[in-house]
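Entry: subunit A
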Amino acid sequence: MPKESRKGFSRRSFLQTTAAAVGATAVGGLMPASFAIGGSSKVRIGILLPYSGTYAMLGNSITDAFKLRVQMGDGTIAGREVEYIPIDSEMSVPKAPQNTKKLVDKEKVDFLVGPVHSGIAAVMAKLVGPREGPIMIVPNAGSNAVTGPLCADNIFRTSFSNWQPAFPGGKVMADDGHKTAITIAWKYAAGMQMMDAGKSAFEQNGGKVIKDIQVPFPNVEFQANLSEIAALKPDAVFAFFSGGGAVKFVKDYAAAGLKDKIPLYGPGFLTEGVSKAQGAAAEGIRTTLHYSGDLENSANQAFRRAYDKAYGKMPNVFSVQGYDAAALIINAMTQVGGDSGATGDLINAMSGAKFPDSPRGAWHMSAAHNPVQNIYLREVRGGKQKLLGIAAKDLEDPAKGCKMA
Partner candidate 1 sequence: MMTFFIQLLNSIQYGFLLFLVASGLTLVFGIMGIINLAHGAFFMFGAYLVYWLTGVVDNYFVGILLGLPIMLVMGYVIERLAIARLYQRDHLYQVLLTYGLILILNELQKILWGSDFYSVPVPAVLDGSIALTETQAYPVYRLFISVVCMLVAAGMYVVIARTRLGMIIRAGSVNREMVQSLGININRFYAIVFSAGAALAAFAGMIGAPVSSVYPGMGDQILIISFVVVVIGGIGSVKGAFVGAMIIGLADTFGKVLIPDFASMAVYATMALILMWRPQGLFGRA
Partner candidate 2 sequence: MTAELILETRDLTRTFGALVAVDKVSLQFRRGQVHAIIGPNGAGKTTFINLLSSDIDTSFGSIHFNGQDITDLPPDKVSRLGIGRSYQKTNIFPEFSCLQNCWLGAQSRLPTSMRFVRPARLYDEVREHADKALRDCGLYQRRNTVAAHMSYGEQRQLEIGMMLATNPQLLLLDEPLAGMGQEESFEIIELLKKLAEDHTLILIEHDMDAVFSIAQQLTVMVNGQVLETGSVEQIRNSKAVHEAYLGEDEDES
């Protein structure tokens, strides 16, 4: 558990035991204790994801794949029709309480899917967690805290914890024979958690991180940092950026002539969904992630075909996370016969959920409600992710601070 969120979230345990009552009082008698039951009404899926701004691609990928998973079944969730209520999160923490309350209190959704931003995840978890609310499925935000100190009965994640894709990356880097490395990431929660994980794995395996560069978020002017890297000449560089920042970093890295001299590693987001935009600059970058496009299992092949057919492009890891969010819900709802009001049974069904045939391969839910999943080693070749092997099999997040784990 990195130190940055300790103060913010450590009060959580107290909250769970004592303040549940407070939360319940706060909403008074205005909230119905249970939700619409029955085969006739629609299942209401509230989605809080970014649809505007830099991260809109993530929101769209997740939402598209979620809907696709429902369609790949019979278009229903356990026989009930589905109604989607999406809200643009705008990646704004200040708006998060209101947006969450809208989905929970006004729209009375059965399931709450979101978000991308870990700060928003914390808000949602806080509002949803302590009470008999809808079940929350996190299809991206990797903050360790969500399934760490903030973990709760009704919060599940179908994506990853920041620790998961980063930790094996550090080991891979050491296994490739590198002795010294520089870590570089944006100075925000996800970046710092991933760098911590990668660094600790690298150093556990005999490497040494000689410098830890933190770039102000969301600054994309990397030249100064690249010159530092060039001057320090580490054996390897471990980087986390995503989206536009990932494109720019990888291209700048190559343009500065560093690519062929100092190999680049990182959590898979460095090249995921953006390798086309990165072009030749991404060739040869090794990353670790819980998905690879060329996984040969039949579920993945079917998913990719269907996604291409529906949206005219190939899915990425975010899509897979959205796909599995839907799968988690469908699976549990089927087990309880479509009764979305049976929260306790739904939670039981989700807690023990096993997915032998996800596009990402087999995974199951940990006690802290985070996927236990393979982390794959991939390399960009010919503009595509090439699967090199499994970097860590059935990797489980340590879930530090979670009472359920």
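Inclusion criterion for the candidates: all candidates are chains of the complex that A comes from, given by their letters.
As a working rule, contacts are C-beta pairs under 8 Å (C-beta built on N, C-alpha and C of every residue); 3 or more make two chains touch, one makes a residue touch a chain; residues count from 1.
Just so it is clear, the model here is predicted, and its values are computed rather than measured.
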Report task. Sort out for me which candidate, 1 or 2, comes into contact with subunit A in this complex. Result -> 1
Query raised in the report: Which residues, counting only subunit A, touch candidate 1 once they are in their complex?
Result: 51-54, 56-57, 59-60, 187, 213-216, 218-221, 223-228, 230-231, 233, 243-244, 247-248, 251-252, 255-258, 261-262, 273-274, 276-279, 313
